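Heads up, the thing below is written out as structure tokens.
A single protein chain has been removed from this complex, and every other one stays in its place.
And then chain A:
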Amino acid sequence: MSGELNTVPKGVAGPSTWLDDRLGGANFLKRNLRKIFPDHWSFLLGEIALYSFVILLLTGTFLTLWFNPSMTEVVYNGPYAPLKGVMMSEAYASALEISFEVRGGLLMRQMHHWAALLFVAGMTVHMLRVFFTGAYRKPREINWLIGVLLLSLALVEGLTGYSLPDDLLSGAGLRITEGVAISLPLVGTYITFFLFGGEYPGTDIIPRFYSLHILLIPGILLALISAHMVLMWVQKHTQMPGKSRTNTNVVGAPFYPAFMAKAGAYFLFTLGVIAGLATVAQINPIWLFGPYTPADISAGSQPDWYMGFLEGSLRIMPPWEWNLFGTAHAGTLPLSVIIPALVPLGIVMTGLALYPFLEQWVTGDRREHHVADRPRNNPHRTSIGMSGITFYGLLWLLGANDEIAANFHISLNWTTYIGRVLIFVGPALAYLITYRVCLGLQRSDAAVISHGVESGVIKRLPHGEFIEVHTPPADDIEAHMRGKQPVLMHPVREDAAGIPPKGMRGPLGKLRARMSRAYGGEKIPLDEGHGHGEDEHAAIGSGGDDDRSLTH
């Protein structure tokens, strides 16, 4: 293995010598082309987002060639008959032109939109992988923060892009954006007038969003993605625990040629899926929506999926409003808008950003981690993650409560009432259930380690008893399971005089100590040294629940 790593294949040596003669960078190339990437499918999820972003840049550039971000009203005279003679903004008219008159325009528009949905979806699943395996731990906290920033910016990028075609559906989103901005206490009206250049909707918002959408935000996204990649490259990947995998190595395939081929293939897969969806599945049919006028609104007005959780929180919020100093000036505080717009977003995004630091504060774990956790082995983290997913997922689901009501014949009112309860009960239930499932899985691992795996061979003993022959687990599986480490815990025990250690005093310290005790430690220890050699277990009866009695 090590000998193989030290020999440089011809494919690398040739070009790098050529380049070295001219640029003097062969050592850099030799080192980096042999960079090792771990070989687990979940490590490719982030690449969905990366490649979707590349496709977004390419298709987006194509769209800018024809799109006209202007709110000047024109009469439509294009080929789409049901809108003939209708007044609309130039932005909408040019989006229709891209859809019906530009060759390949509709395909590009649809690819852009599908790629946007997959961009955020890819980021989400990648982030969940990093979270549940604890890959955000030291030294990767900064890269985690960059990731959270990328996700937040992607939402803003999506929102501005969704508003650009100036169709009736995008206008509904814009109206909600305005509603949120104007609901802010004291500064709301000023911010709204600043953003829209006067009264809603005005004639400025589309050109402004256009600048943000094609220049500022993609520029920042590109810079942050580069930083994300460079940091990942320098810090190297985490890897799942397993045979000969340690904190000081990475086991996998080298960048060149193996990983490069895989990454290239995966880009083509992403392109294929996006182009395939754009070919067969219609997305954002703006011609059906019609041009935006503030007076019109349609049933089934929804945001794209990544904004759905905000839509849901808005829909289940009771109509609360405070009028502190009368309704004039800054007196009105529309809780029915501020809370759903800011609280769930704040919980999700702030929670994500702070989690690595909160976890460190609770566990006191300042070590570097390059071997990822299996989700079951840190049950509290996994449970917190699952209740976060449940919270987000419920809000997301409730954002579509009208479609649920209409298609499943449930009263719309009841979806709202049930949602208001579930949003509190659901995450708590998810926490409890996940915690028990994690412990159960740990127990099952412990059973595999100490008893081995069922072989399917049933033996009958001379005195009539049936037993099943168990075999020890394969080496790599056992190494994978034995990769488990206890979650670190603060020294919380009081000394002989009953005084808790430093940092664990006072109300905050006591809370920290209690959380550390609950969060840390080893819940289900693995047997040491057992599990080798052939084990035989009772197949039926006699052993009861505690089948150890028979064999150990």
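Here is the rule we use: a residue touches a chain if its C-beta (ideal position, glycine included) is under 8 Å from a C-beta of that chain, and two chains touch if they have at least 3 such contacts; residues count from 1.
Everything below uses one rule, namely that contacts and distances are computed from a predicted model.
Q: The complex lacks one chain in this depiction; which UniProt name from "ABC transporter permease", "Molybdate transport system substrate-binding protein", "Multicomponent Na+:H+ antiporter subunit G" or "Cytochrome bc1 complex cytochrome c subunit" does that chain carry?
A: Hidden chain identified via UniProt as "Cytochrome bc1 complex cytochrome c subunit".
Q: Which of these, A:Leu58, A:Val125 or A:Met349, touches the one chain of the complex that we don't see?
A: Checking the options A:Leu58, A:Val125 or A:Met349, the one contacting the hidden chain is A:Val125.
Q: Touch as defined at the start, partner being the missing chain; which of A:Thr17, A:Asn32, A:Thr189 or A:Ser298 qualifies?
A: Only one of A:Thr17, A:Asn32, A:Thr189 or A:Ser298 touches the chain omitted from view, namely A:Ser298.
Q: Tell me which of A:Thr17, A:Thr189 or A:Thr279 is the one touching the absent chain.
A: The missing chain is touched by A:Thr279.
Q: Looking at the full complex, which residue from A:Ser16, A:Asn68 or A:Ser99 touches the chain that isn't shown here?
A: Once the missing chain is taken into account, the touching residue is A:Ser99.
Q: Touching the absent chain in the whole complex: find that residue among A:Phe67, A:Phe289 or A:Tyr519.
A: Result: among the candidates, A:Phe289 touches the missing chain.
Q: At which residues does chain A meet the chain that is not included here?
A: Within chain A, the residues touching the omitted chain are 1, 4, 39-45, 48, 76, 81-86, 99-100, 106, 110, 113-114, 117-118, 121-122, 125, 168-169, 253, 258, 262, 265-266, 269-270, 273-274, 277-285, 288-290, 293, 295-305, 308, 400-403, 405-406, 409-413.
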